[in-house]
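Only one protein chain is missing; all other protein chains are in place.
Order of writing sets the labels: A and B. Residues in every chain begin at 1.
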Amino acid sequence: MADSFLSIQHVKKTFGDNTVVQDFNLDVGAGEFISFLGPSGCGKTTVLRMVAGFEEPTSGSIGIAGKDVTRLKPNQRNIGMVFQAYALFPNLTVAQNIAFGLKVAGVPRADSDRRVAEMLELIKLPQFGDRYPYQLSGGQQQRVALARAIAPKPKLLLLDEPLSALDAKVRVSLRDEIRAIQKELGITTVFVTHDQEEALSISDRIVVMYGGKAEQVGTPFEIYNRPSTKFVANFVGTLNVLEGTVTDAATGTVKVGAGEVTLKGKLNGSKAGDTLSLALRPEAISLGRQAGRDATLGGEISEVSFLGSVIRVRVGLGKEAVSLDTFNSPASPPPTVGEKAEISFSPEDVLVLH
Amino acid sequence: MRSGRFWAWAAFIVGAAYFFIPLIATLEFSLRMRRGTYSFDAYQVVLGDPRFQATFGYSVVVAVFTIILGVLVVVPTAYWIRLRMPYLRPLVEFITLLPLVIPAIVIVFGYIRMYGSNSPLPFLASARGTDILLIIGYATLALPYMYRAVDTGLRTIDVRTLTEAAQILGAGWTTIIARVILPNVLIAVLSGAFLTFAIVIGEFTMASLLNRPAFGPYLQNIGANRAYEPAALAIIAFAITWGCMSVIQFLARYAPKSANRPN
Partner (left out) sequence: MTDITVSDPAAARSAPPTSGAGIRLPTQWLGVAPFFLFALLFLILPTSYLILGAFQNPAGEFTLENIRALFQPSIMAAYWISIKVSFASSVLGALIGLAMSIAIVRGGLPNWVRSTTMTFSGVASNFAGVPLAFAFLATLGRLGLVTVLLRYVGVDIYRDLGFNILSFWGLTLTYLFFQIPLMIVIITPAIDGLKREWGEAAATLGASQWQYWRMVVIPVLWPSFLGTVILLFANSFGAIATAYALTGSSLNIVPILLYAQIRGDVLNNPHLGYALAFGMIFITGLANAFYIWFRTRSERWLK
């Protein structure tokens, strides 16, 4: 790809007999925010560390801004990196931490001071320049780490699970802050996370990784709504999977539990008698009949969890069960366990997993 | 990276040589007693020497009493400081570190001047009293090590929570100390005990200045008068130290791991 800013070509990494990354290919455009999403051990951190230069690929090449950096040392790559454990230098003040990259690059004192002030402003900690890392909260430390990483104006920003060590509230606010700063500076960013909500909310594109391979690359919308593999469908978001048996391939009729649904044009050449996995997001299912959601199945409510704005209801359908979300409404009481219920969904929303 | 590993090996090998050559030389020397051939004669002579047996036995007994005294002084204090009086911790830690700053010879000099036969506490008036003073002196020398070992043990088990949990379950103080705290810090106490043993067993200065028939002065005496026996004694002493440290390492494997607090 001509306009790709970060280009990872056929990269493979083995440690002894253990292949951690196999034939990984990715092109990231300039200014793009891309996330590597996957469970631990999927190889996402290894890819990031190869981009940073801490690991050398067993084979393949990595290019940044049109230049092959595969064999370059980390300190020659002009990248910024933020680590899960903050990794601020404990003996330096906040300002000295941010100035570190400028100092080693030999930037004159006055310019460096100006840049540090600018960075402190950017991360909204202008009065914290003289503090030491131990005097800051986790969220503040991570913002300083971000400022330190971008102060020398790197070509590429690498974020290695930067939010994992923080508590829930800080995580969300810092996430939005990172995205805002990234947009403002237009810096190409690779973000590694195992948290799908984080990846979905922050990224331009997501790479879902599993077993050292990229399972799917796409926008958050595509990844969530059109997962291309069973792993992606399961890993991203909550998913109800129902076993169904094709009864009539021509009309697309599939028997699920005691009921039947019609899935036109989704069966991809399955024959009558084949078993299929049908997947549905909780928000794609309604309790009771609803306009536009033509497929219905009958069952019984087995569990009700009040989550605040949303109520998650579990409905048993014979041997199977599905979870669905309904909005809380103060006027009407939530459904009760044991009630008979009918669920409806649009055949359009069903993901057929082969 | 590769050159880094080269230097690491180089540092390790040079260091290992410095430490092993004296040990090998000593071992070799200790085997040379019989002319023209290697033999264990030096060891036989040493182990068969009644003075060796007497002084070594004396030092073992002194070491055991030192450990008992050390435990009695340190454990209740460390526990109480952790539990009730944390504001005293800096002071107590400072005091326990003093023996690392004040040389043993100075401490024992003070004893000799303060506890003579005319003083209110005439330890030096009798042999038994001097034995006790020697034990006290050794407990003082071992204080930094004993306190640190016990305090670390108490920190990992989080005594405050354990004590409160035991109190909620209706335990009295005797039960708490005997059934909850002691079993949990036993390994730390034993580590401190073996370290104390290693320090005390061949100690020279205090025993010599208090004129006690301990192993340290015996070693010095042999060194001044014999040729091969000292080397054999050095090997034996090294083996004893090694034994103590191995026991401590072995115990560490059974120490309770910090479950309650990350730090």
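Note that in this section contacts are C-beta pairs under 8 Å (C-beta built on N, C-alpha and C of every residue); 3 or more make two chains touch, one makes a residue touch a chain.
Predicted model only: the values in this text are computed from it and were never measured.
Enquirer: Check each of B:60, B:73 or B:125 against the chain that is not shown and name the one that touches it.
Expert: Here the residue in touch with the unshown chain is B:73.
Enquirer: Of the listed residues B:112, B:125, B:162 or B:186, which contacts the missing chain in the full complex?
Expert: Here the residue in touch with the unshown chain is B:112.
Enquirer: Identify the residue among A:18, A:40 or A:91 that touches the chain left out of the display.
Expert: Considering the complete complex, A:91 is the one touching the chain left out.
Enquirer: Using the definition of touch stated at the top, determine which of A:13, A:44 or A:148 touches the missing chain.
Expert: A:148
Enquirer: Footprint of the hidden chain on subunit B, which residues?
Expert: 1, 4-5, 7-9, 11-12, 15, 18-19, 21-26, 28-30, 72-74, 76-77, 79-81, 84-85, 88, 92, 95, 98-114, 121, 136-137, 139-140, 143, 167, 172-173, 195, 198-199, 202-205, 208-209, 216, 219-220, 223-224, 230-231, 233-234, 237-238, 241-242, 244-246, 248-249
Enquirer: Could you please point out the subunit A residues that touch the chain left off the display?
Expert: Residues touching the hidden chain, for subunit A, are 52-54, 73-81, 83, 85, 87, 89-93, 100-101, 103-105, 132-134, 145, 148-149, 152, 154, 158.
Here is the rule we go by: only the chains that are shown with their structure count from here on.
Enquirer: Quick one: report the Å distance separating subunit A from subunit B, using the average Cα coordinate of each chain.
Expert: From the centre of subunit A to the centre of subunit B is 56 Å.
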